[in-house]
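Just one protein chain is left out here, and the rest sit where they should.
This part shows chain A:
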Amino acid sequence: MDRRRNLTGWAFLLPASLLIVLISFVPMIQALLLSLQTGRGTRLNWADPLWYNYTRLLGDEIFKQTLFNTFVYLIIQVPIMLTLALILANLLNNPRLRWRAFWRTAIFLPCAVSLVAYSLVFRTMFATDGFVNDFLGMFGVAPVNWLGEPDTARAVLIIGLLWRWTGFNMIFFLAGLQNIDRSTIEAARMDGANAFQVFWRVTVPQLRPIILLTAIMSTNGTLQLFDESWALTRGGPAYASMSMSHYLYEVSFQRNPNFGYGAALSYVILILVAVLAFIQLRIGDKRDQ
């Protein structure tokens, strides 16, 4: 009876597991094989040498530019966003705060909007003759060509990402804060710790698993950034704000599709995701001791 039940259990897992294998694991291996091939369209041959696509990446200036852009977004945007999300969650977790539901809804609301939708709103607001320049003009600031200069284009993309994802991460921190025993905070208060000390020494250490999780998720998301690069800055000017996934799409599906080269690029993203997650997990564990 137990054995039959065990088999029933496996049968319950079968459809979902099979789909994940077919949709994720098998294509992942196919992509590896593909990355060792060259040719255009459907006519593909084994590359000579096999790692040709990977060596080609090393000499590809556009690839290096998109790698640089992705790391700019990662290093600047993710820490700012997580810090802001942590502060906002901490403020909202105060039971004496008024209009909590309103603040929470307003800050969380951007998560309901699709990435390309908000990208187009930001593109409109940051147009040279658009709202942001009109607004700054009231303070005597000369119009800025936001999307036409490399640094400002990347900055606009970062502002967009902060707008869309800060509330998302705040929700994770709020969920984490609810699991913290409030008496630890009250006790620290009684001992004369100020708000900042309580936050830094009592709240943050207890939230560490959640901080680790949000850091890994955000890193993963940034490395796969596509929609904003595509619709908000269109990767421009030239390739100055283009993300790696955007370049991957361009290589694989536009002009002369080159699946082998695209697959090699996708493996760089895959390896970066794995390596960065591993490093973050190691750092997260070390602080445990």
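In this text, a residue touches a chain if its C-beta (ideal position, glycine included) is under 8 Å from a C-beta of that chain, and two chains touch if they have at least 3 such contacts; residues count from 1.
Methods note: contacts and distances are computed from a predicted model.
Chemist: One chain of this complex is missing from the view, so tell me which of "Carbohydrate ABC transporter permease", "3-oxoacyl-[acyl-carrier protein] reductase", "HTTM domain-containing protein" or "Ion-translocating oxidoreductase complex subunit E" is its UniProt name.
Modeler: So, among "Carbohydrate ABC transporter permease", "3-oxoacyl-[acyl-carrier protein] reductase", "HTTM domain-containing protein" or "Ion-translocating oxidoreductase complex subunit E", the name matching the hidden chain's UniProt entry is "Carbohydrate ABC transporter permease".
Chemist: Which listed residue, A:L82, A:I185 or A:L248, touches the chain dropped from view?
Modeler: A:L248
Chemist: Please give every residue of chain A in contact with the chain that is not shown.
Modeler: Within chain A, the residues that touch the unshown chain are 5-6, 8-13, 15-17, 19-20, 23-28, 30-31, 34, 84, 87-88, 91-92, 94, 96-97, 102-103, 105-118, 120-125, 127, 129-131, 134-135, 163, 166-168, 171-172, 174-175, 210, 213, 220, 223-224, 226-227, 230-231, 244-245, 248-249, 252-253, 259, 262-263, 265-267, 269-270, 273-274, 277.
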